[in-house]
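One protein chain is absent from this view; the other protein chains keep their places.
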Amino acid sequence: MSAPLLAVEGLSKRFGATHACRSISFELEEGEALAVVGESGSGKTTLLHMIAGLLPADSGTVLYRNRDGVSRELGIMSEGERRALMRTQWGFVHQDAARGLRMNVSAGGNIGERLMALGERHYGRIRASAQDWLERVEIPANRLDDSPQTYSGGMRQRLQIARNLVTAPRLVFMDEPTGGLDVSVQARLLDLMRGLIAEMGLAVVLVTHDLAVARLLSNRILVMKQGEVIESGLTDRVLDDPQAPYTQLLVSSVLAA
Amino acid sequence: MYVAVKGGEAAIRNAHALLADVRRGDRAAPEIGVDQIDGQLALAVDRVMSEASLYDRRLAALAIKQARGDIIEAIFLARAYRTTLPRFGYAEPLDTAAMRLRRRVSATFKDLPGGQVLGPTFDYTHRLVDFDLESPSELALPATAAVSAQPPAPRVTDLIARDDLIERERACQAPVADITRDPLQFPAGRDARLQTLARGDEGFLLGLAYSTQRGFGRNHPFVAEIRFGEVEAELFVEELGFAVPLGEVSVTECQMVNQFVGAADAPPRFTRGYGLVFGQSERKAMSMALVDRALRAGDYGEERKAPAQDEEFVLSHSDNVQATGFVEHLKLPHYVDFQAELALLRRLRREHQAKEAAE
Partner (left out) sequence: MSARAYNFAYLDEQTKRMIRRAILKAVAIPGYQVPFAAREMPMPYGWGTGGVQVTAAVIGPDDVLKVIDQGADDTTNAVSIRAFFAKTAGVATTTQTERATVIQTRHRVPETPLAEHQILVYQVPIPEPLRFLEPRETETRAMHALAEYGVMHVKLYEDIARHGHIATTYAYPTRVAGRYVMDPSPIPKFDNPKLDDCPALQLFGAGREKRIYAIPPYTQVVSLDFEDHPFERTKFDSACAFCGATDSFLDEVVTDDSGGRMFVCSDTDYCERRQAALEKEAAE
């Protein structure tokens, strides 16, 4: 029985007097999608940033199992190793696509960057890969040379996804990936994401306040409130039959369509 | 028939001679004296000393004469001269509390020990051009009151600190940086930052300081104190085992008190900004204090959003000798690179035309 892909143990963070995260622990298997839900102030975004190595934790460990089967602790990894991991085995989809893209570089350049960082030196092949991915995320082929400044919000998110997935990462972090988008645009995007996650066997840690997004994309769910995990389990079970009063409150507050 | 351009050496020699001629100007007018510049254009001399980081009034005045009044050119001359001087060591920190005050004002208290001493300032003058100054005047020396010893005038920030209402400055245990010996690295320590600001261009820092007041990194400043006067510079001599006085320097010190900040484990206190310059350059000392405080955003968990809070931006572009060198270097020949660009551009246009013709 191999170690889980990601093992988080006792992760904590304080900002002054506020406990943003209190000793959070969970495990994630390869190909598994985990949603971390909660209202603003629950600590879910802080948790995501700590796991991804973007924010130092006050205490606790994060173990990641490499392609070679060896589990490494992120806290003691060198800056270079962490950045290499970010480029090859991981992805990070930001809520604001402008943060995850080079806005003054064409779509092709954005998608091709990781390939070029890994040593791909054939312009034609890079362009072909970029074209391929543009198609997979359902962006019209003639937009390849346009900069994302000319893209709509939904298209920018698709581009961000393509940019992350081009190196076939094993684990993708997502921070409110559909936040701020129109409902119909969200629906199409979620559909696309669900397909890609399944197709590529991606493991996902997804932060969202939207229970519908959690239900559509994740297998398991963590419900957070004020830095603590209130309830966890299979997404369908937790959302259909919430045990904790807070979870029940969350589920019942969702407006019926 | 075109002949290659030659004669650069002769051209340079002639340019130098022409420069010396226009510098002297109309021979009928009296030649300007270094004494006159030092005495009657003293504030220009003060600025040159500060930004050249060299306290030598006569040299600064001479530089201004040689530079035909171009202050940044004069600063460059003095700065280059500074490089050639031998270094004996570092002076002891100036004790500005022991300053022989010529001017001392505080905006935070109506009255205070030592009083508000206006000194020689433009502050309350009406800016009406005085045409009497066109012709030499016989200005009598003013009557002076008999003055006893200067009353004690403790620093205002020390007064506020007595009640622990303002953050305390800690004596630096680590060796102090020297930006004239080691290149600036980022992130920079406060010592390197203040040294860079002390020689920074007055106009640049003034604009940045102004921007903080208008909301680009506002930090609610008050002038706790501005003091101008003479302080003794001392050098600790190993062989003697004590510090010896080297002489007096005139400096302007500005202490700003800024918005208070507290942390989870510490009660709220006022924060501060500091400015120190040679001579009576108040505008520069105040601007320096405002920018110093803005750059300390990191110490107080403030989000760095404004240009004045951006350390790399401020410190990389504040040195006017560097700035003028690089801006003006564009006058040097760049025709080889321009030729390379022309070649590419022509090629791209040819291809563009061929494409259009084909369509």
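Descriptive notes on the structure:
Think of it as A and B in the order they're written, each chain with its own count starting at 1.
Everything below uses one rule, namely that contacts are C-beta pairs under 8 Å (C-beta built on N, C-alpha and C of every residue); 3 or more make two chains touch, one makes a residue touch a chain.
As the structure is a computational prediction, the values presented were derived from the model and not from experiment.
Within the full complex, the chain left out of the display is in contact with A, B. Contact with the chain not shown here comes from a single listed residue; of A:55, A:77 or A:105, that residue is A:105. Among A:98, A:117, A:168 or A:198, only A:117 touches the chain that is left out of the view. When the omitted chain is restored, the residue from B:121, B:150, B:322 or B:353 that touches it is B:322. Contact residues of chain A toward the unshown chain are 79-80, 83-84, 87, 102, 105-106, 108-109, 112-114, 116-118, 121-124, 126-127, 144-145. Mapped onto chain B, the interface with the missing chain covers residues 2, 4-9, 11-12, 76, 79-80, 82-84, 180-187, 312, 316, 321-322, 324-329, 332-337, 339-344, 347-348, 351.
By our rule, only the chains that are shown with their structure count from here on.
Chain geometry summary: the mean Cα position of chain A and that of chain B are 49 Å apart.
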